[in-house]
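One protein chain is absent from this view; the other protein chains keep their places.
So, chain A:
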């Protein structure tokens, strides 16, 4: 039948997913029962009674990442490393289906049954889960001296209402890609301000060295908010006031920043008009095929740029922190998944132990090597093995230092829709101040 009629029902796909998750949980549950039965049989034979009874059973849910191993293997390693806690792994969809992961987690947490005891969450969900009372405050378990081992930007994103409600796990952020060979012809110095970037890009375009000066992501989607957060913060602006109760997006810092994005298309023309409909991949393709000089994107681009089968720019690509405005500081939009403990967990101590283990230096080290996901502990970027096996990741410490959280508010899902729509309108129409005023009014209504 016609696919378009699935419109209103497309949600049922996601709900379907949740039932699948439920069923999976049920299966896991019954597997547990079987296991228990097996243990029962074991005890009748006089084996392993003490072990079976003393192990606290908890569960861990996370979006499924893949690499040389899976999170299931990670959990297995934890189970084998000690004999006090037995963790079962609940696998959610991959991070590319982020909305489905979110729905799955919300449905489980909202039941307040204590399952999953430990979960991983996208940085933008942290405030919502904390405000709903689903995430356990972790301050007493992780006092200031333990927290200093993490990047500040990540810790900020993990803090809601003055309380640490998530523990940093692994991260990504926006970064500035440049073409070493083209830049060499135009001064050779990586631009540190946006104006310099536009000047160099325009000169290279004019000289015919390159088709596009600067690529970014202007599609009405989440990534647009990321691009906006970066450029606004680099002009000392902000989307929300520090108390999170009003919007600053119609203030000078933010408006100038969005104006700059608009200018890249309309005035200095270093960006093609197409960026308005591009998200990550469409903007990555011209860059790795050698058509662009500068690009803002996530860390996933680098391995592709270095792959001779997919890229024309092998060994010609460099990465730096994004430029800033004069008087501002370079800022990179924070991404990645962080850990949380279910406030209704019946096995709090065990959950904390798993959490501590997952975020430990050793486990982050293992995740960096086996999954290619960057650690949230700056110290690990000096690690010899990581430097050797993941040289690109090791070079990102400077970029991640500027990592900035997206607006921290329990209403983020509504705020981001308003931002996507408002910024897109501003970029298309060029009436930056008017559109930002309208967006600010809308956001004030949501968060006020």
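One rule holds for everything that comes next: a contact is a pair of C-beta atoms (placed from the backbone, for glycine too) under 8 Å apart; a residue touches a chain by one contact, two chains touch by 3 or more; residues count from 1.
As a working rule, contacts and distances are computed from a predicted model.
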Record-based protein name (UniProt) of the chain missing from this complex, from "ABC transporter permease", "Electron transfer flavoprotein subunit beta", "Daunorubicin/doxorubicin resistance ATP-binding protein DrrA" or "4Fe-4S ferredoxin": "ABC transporter permease"
Residue of A:99, A:113, A:267 or A:312 in touch with the missing chain, whole complex considered: A:99
Of A:329, A:398 or A:414, the residue in touch with the unshown chain: A:414
Which of A:95, A:286, A:318 or A:378 contacts the chain that the document leaves out: A:286
Residue, one of A:191, A:213, A:253 or A:272, that touches the chain absent here: A:272
Among A:113, A:148, A:361 or A:429, residue touching the chain not depicted: A:429
Contacts of chain A with the absent chain, listed as residue ranges: 2-8, 10-11, 14, 99, 103, 106-107, 110, 128, 131-132, 218-221, 272-278, 286, 410-411, 413-414, 417, 420-421, 424-425, 427-429
